[in-house]
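Only one protein chain is missing; all other protein chains are in place.
What follows is chain A.
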Amino acid sequence: MNGPHDLGGQMGLGPVAPEKDEPYFHAEWEKRALGLTLSCGIFGAWTIDESRHARENIPPVTYLSASYYEIWIRALETLLERHGFASRAEIDAGHRQLEPAIPKRVLKADMVADVLARGGPCDRSVDAEPLFEPGDRVRTKNFNPQTHTRLPRYARAKTGAIEAVQGSFVFPDDNAHGKGENPQWVYTVVFDGAEIWGEDADPSLTVSIDAWESYLERV
């Protein structure tokens, strides 16, 4: 979707403000927000792609003014409600009112080290050979789905070169919407700055994305 998250090339969002000796957390609630988000992800009720899409659906005015942990919490509440674990009314009230759905797993303290060390690999084997190889010229598709995609707007309908075949991975555009993992080959595609930004682009700039095979057409 062409949501507020798709920021590449947007203007007017101010200077970058690096903070010297920045702490990992700026408030106690940020620690709990991190832990809650990871703990609830362990339920096995939604995928990382669905959670990203929930964040993208936060209204633009809110998204652009919220801190990232606030974005996480707002999206987490959407996911908890959608999957029957907790309603916003319950959270408003601050106590349990409804029987929750049954999660596949609940994260206990003694599982944390193992769960974090294992992570959530999303490479999957596919039967077909890659359609492209390094050096091939490709054009990204021009589309504007209302659903989740990982092809940024700035990189649509642009011509570039395949630089590497990175493996085959779960296809987020389907997986975010419960349509299955449907893995595809993923390629690093590199574009000249001028192809993306036009004649005023920095001539020393190249930009690459990692693109699923169905985003690409041979030139």
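Simple rule for what comes next: a contact is a pair of C-beta atoms (placed from the backbone, for glycine too) under 8 Å apart; a residue touches a chain by one contact, two chains touch by 3 or more; residues count from 1.
In this section, contacts and distances are computed from a predicted model.
**Student:** I notice the complex is incomplete. Of the names "nitrile hydratase", "Transcriptional regulator", "Multiple sugar transport system permease protein" or "ABC transporter substrate-binding protein", which is the UniProt protein name for the chain that's not shown?
**Tutor:** Matching "nitrile hydratase", "Transcriptional regulator", "Multiple sugar transport system permease protein" or "ABC transporter substrate-binding protein" to the record, the invisible chain is "nitrile hydratase".
**Student:** Could you please point out the chain A residues that touch the chain left off the display?
**Tutor:** Missing-chain contacts on chain A: residues 5-11, 13-19, 22, 24-29, 31-36, 38-40, 43, 50, 52-55, 57, 59, 62, 64, 66-70, 73-74, 76-78, 80-82, 85-86, 88, 90-96, 100, 103, 106-109, 111-113, 115-123, 150-152, 154-155, 166-167, 169-170, 177-178, 186, 188, 190, 196-197, 201-202, 204-212.
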